[in-house]
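All protein chains but one are shown at their positions in the complex.
Presenting chain A:
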Amino acid sequence: MTTTTPQVPSEVLQIAAWADGPAAERDALLGGYLRTLEQLADPRTLGECLAVGLLHDTPEIRRQALAAAVRLAPELAAEAVGWALADPDETVRGPALASLAKTPALRSAGGSSALHALLAVLGRSPDQIAAGVGNYVTVADAHALASARTLLADTALADTVLEDLPVPLSADRLPSRLSLEGMRHIPAGRLRRGTHPGQERSWGDPGEPAVDEITVEGFYLDTCPVTNDEYDAFVADVGVHGHLWCHPDEPRNTDHTRSTADDPRCADDHPVTGVSWYDAVAYAAWCGKRLPTEDEWERAARGDDHRRHPWGDEFRPELVRGLHSVLGRDGGTGPDRQAWLRRLADLRVAELPALTGPVNLPGSESPFGVRDMCGNVWEWTSTRFLDGLPLQPRFGTMDPGDLWGEWSAEVSVRGGAWSSPPALLTAVSRAGKALVTRSPEIGFRCAVSESEVPDR
């Protein structure tokens, strides 16, 4: 059997291609389009040509296509009205609602889905809709109320729809995944940021901060960084449930798959890498947690005695995965900044047998029992790098490429990574990275405030 592709008239192609121009030009094209629709006898062709107008970017074209659908193709009109009910432009939604209220054929064909859509906007109480008291201020609102009342008057339809309403997202439907298993409690206490006065400094230490001492409230922190295995489970769950946990500012069409997913060196029990700050935030929300602030991270790593490394003040190469581990060299004193950068520039990363190592390195515990805080991977925090205030990104309208060099898009990362020298493998060093960065050297762990933990 052969199928033939219906010939799409040129007037339809012209309206499909029209994006911008004078209103007179648009109206001329629209007139041709509507006249063409009236001449189409084949229902399939008519349906496809109507869809061009119903899904057009221009509200006037959508509005006229909807009117044509109601007039020319009653069997398609219910679906067309269904689309229009979700239209953000009220000059499109209003006529759709009006058509629905006064056209019995539309109600019988699409009444159920239309009532679902209307109840989602107007609320679930027929009494309230009958009373008409509420947040109704525009013509489209009045049409919505009238349509809902008309549909609810059909008691059989109303009963069916009201019984079938979805359960709202709630703890019953989406239970919190928060578990304190694998987390350590860090009690409230003082944090002296950075290097102490009189303490020996290295080139990796940050400058003296504007505010050098603060109180950190009690919280819980993951004992180890999030692993590839754990992160991949989150990505799979996004595949099943959708992007329910993402930061609202996340770039559109984000695929949370880590950029290291195809690298066999990044084993399941290694810390996750190749994830942006947005990925990390989404993962944390999936767990019912959040990213730690920079102050929380530093307090967890340094303890009440504000030590330089989680295990004490002296650098101990065997307790930290840095460049010395990857290259199999003595970690000793470490190179100066320039020598280290030259070494990194000469590094053939693709040829290295291993980058990250397994999490949970024994002996690396901080005074609060948190492990792997230095080395292996830098860790994202929720703190803006330059001023140390909470990061509240609002870059949604910007191209991610424009974020390079934008100071307010730089997030503080802490702890140093497999590529770091001893000067950066400390609990005081810090660096700023653009929040869209996906690096094989940056991972994260999660936190939760005492106040966010439900009573146990």
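Here is the rule we go by: a contact is a pair of C-beta atoms (placed from the backbone, for glycine too) under 8 Å apart; a residue touches a chain by one contact, two chains touch by 3 or more; residues count from 1.
Just so we're on the same page, contacts and distances are computed from a predicted model.
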Looking at UniProt, which of "Trehalose transport system permease protein SugB", "Heme ABC transporter ATP-binding protein", "Phytanoyl-CoA dioxygenase" or "L-lactate dehydrogenase complex protein LldG" names the chain we cannot see? "Phytanoyl-CoA dioxygenase"
Of the residues listed, A:P59, A:G132 or A:P209, which one is in contact with the missing chain? A:P209
Tell me which of A:D42, A:D387 or A:E452 is the one touching the absent chain. A:D387
Selected from A:D279, A:E294 or A:E379 as touching the chain missing from the view: A:E294
Contact partner of the left-out chain, one of A:R93, A:R193 or A:R290: A:R193
Using the touch rule from the top, list residues of chain A that touch the missing partner. 193, 203, 206-211, 214, 294, 383, 385-389, 398, 402, 405-408, 412, 430
